[in-house]
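A single protein chain has been omitted; all remaining protein chains appear in their positions.
Take a look at chain A:
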Amino acid sequence: MSEDKNVVPSQREQRYDRQLRLWGDHGQRDLEAAHVCVINATTLGTETIKNLVLPGIGKFTIVDPEFVTTEDLGTNFFFEERHIGQPRANAATELLLELNSSVEGNAKVDTMANVLAKDPDFFRQFSVVVACDTPLYALLPLATLLWAEQIPLLVARAYGMIGYLRLVTPEHTVIESHIAAFDDLRLTRPFPELLAHARSTILDDLSLDKHSHVPYPILVLRGIDAWRETHADLPRTRAEKKEFAGMLASWRRTKDDGSGVADEENFAEAMAKCNTIFRSAPNVPSEIQALLDDPKCSNPDKSAFWQLCNALKAFVSVHNDLPLSGAVPDMHADSRSYVALQQLYRSKAAADQAFIKDALASRLPNALVARFCKNAAGLVVVRTPSLETELTGHCGKLSDAAAMSVGDETRAFEFYIALRACDRFHEKHNRYPGTGAHAHEEDAGELSSMCADVLRNAGVDGVTIGDDCVKEMCRYGAAQLHSVAAFVGGMTSQEIVKLVTQQYVPANHTIIYNGVQGDSRTLNF
């Protein structure tokens, strides 16, 4: 993709314009390099792929042994009547590829289990694997293989009014979390060039016009100098911050005609920022310190992320601070003062980046190093439990999740357990509750006792699953409502974009969508 910022954009850039403004050209490159595997072309499966083909994912592969039925036509948009009796994987691939000629799509008409038995290497080629509408127990062999390969697995389901999405990955690292951070201006610990620049500004010598256009960071730094003449420490308490702001207020000029205090917006800005500037926060946020203390930081693997963290650790040990982001927010100032200030921050940020680059054990692209440094305060590592742990172990945190969901109107925890019980039912009877010729209510009793089994096996005491949840699950009979599948498909595709671009933070780790309430919760256990 052309990245010349000075010419009329190519057709391709125009097509992707609305998303390039979010994840950038580098995010788009990562997306176009990705190959996603979707197991089962159910409604949920094709909706997920649709939302990836449109923004231009590199490749997708559908694995599905089933054939298109009439009832598929009533819920899945990517089949037509002429496809009835044909493999779902082929039909869906054909219609999905119509959406974007840049995307490659493959179909494999076989069961996941067969593919795994015949050719385990098959699944090693993917960036992400998504399993749609498959019971969890059937996924264990695949999940184990992907876990060992560090390939993320998403398990997605649309079950009547209930949606489910689970991320399974030993580790996913995020460089650009896009989580709004505080401005990083270092006013309480200015670097020498910044302090020298501030001290070269003699406020009393300035005309009123210049005086009212001094950028607020300079005012604050001059204020701190004055404050230190009478105080040993920086303003910390609410009263001290107020006193500091009052001191700045007293520096405002009177109007030229002598009719009261001039309306100097830069001073108003400085005074308003006192609370956040003097908040007590460690130089290195605790989340980032935890990353630096991670064993992988000292002994990084081949991943760029951990190598960069290793260099970051060296940086912090020298500077006791993170690399400067270099971003200066807009503020009330004249052009020249603002640009001069911006230059200082940018030079310092460039110097910090150079340090990181030198500290790296092996060479990495400059643009990547720069992005890492810029976002160092927002780095994230996501680690989820394995599917095996969830299904076979006593999961202590599940009891906490149960306790925390008391009074939750979405009843996410109850529906999670009910879904697990539906799988158990499926494992025993080879059908889901509420399917088959008999009345759906007849399955409620057995499903209810299976909910109790799931809780007991997981070591969760003192919790029961409401009869209304159990009866609703029987009513749903594993129906794929297009609306619920499209909702979960939308979420799933965005989680995939997160995983392949290392931008934004994936949900950790189980989302339950309640289509009755129209709301969702993320469970972490």
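The rule we apply is simple: a contact is a pair of C-beta atoms (placed from the backbone, for glycine too) under 8 Å apart; a residue touches a chain by one contact, two chains touch by 3 or more; residues count from 1.
In the analysis below, contacts and distances are computed from a predicted model.
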Name under which UniProt lists the unshown chain, selected from "Methyltransferase HEMK2", "NEDD8-activating enzyme E1 catalytic subunit", "Orm1 type endoplasmic reticulum protein" or "DNA-directed RNA polymerase III subunit RPC8": "NEDD8-activating enzyme E1 catalytic subunit"
Of A:Q86, A:N283 or A:Q517, the one touching the omitted chain in the full complex: A:Q517
Residue, one of A:E287, A:D358, A:D400 or A:D468, that touches the chain absent here: A:D468
Touching residues (missing chain, whole complex) on chain A: 5-9, 11, 13-22, 40, 42-43, 47, 50-51, 54-56, 65-66, 69-71, 73-77, 80-81, 84, 98-100, 111, 133, 160-161, 165, 177-179, 213, 330-331, 333-336, 338-339, 426, 430-432, 434-436, 440, 467-468, 471-472, 474-487, 489-491, 493-495, 497, 504-508, 511, 513, 515-520, 522
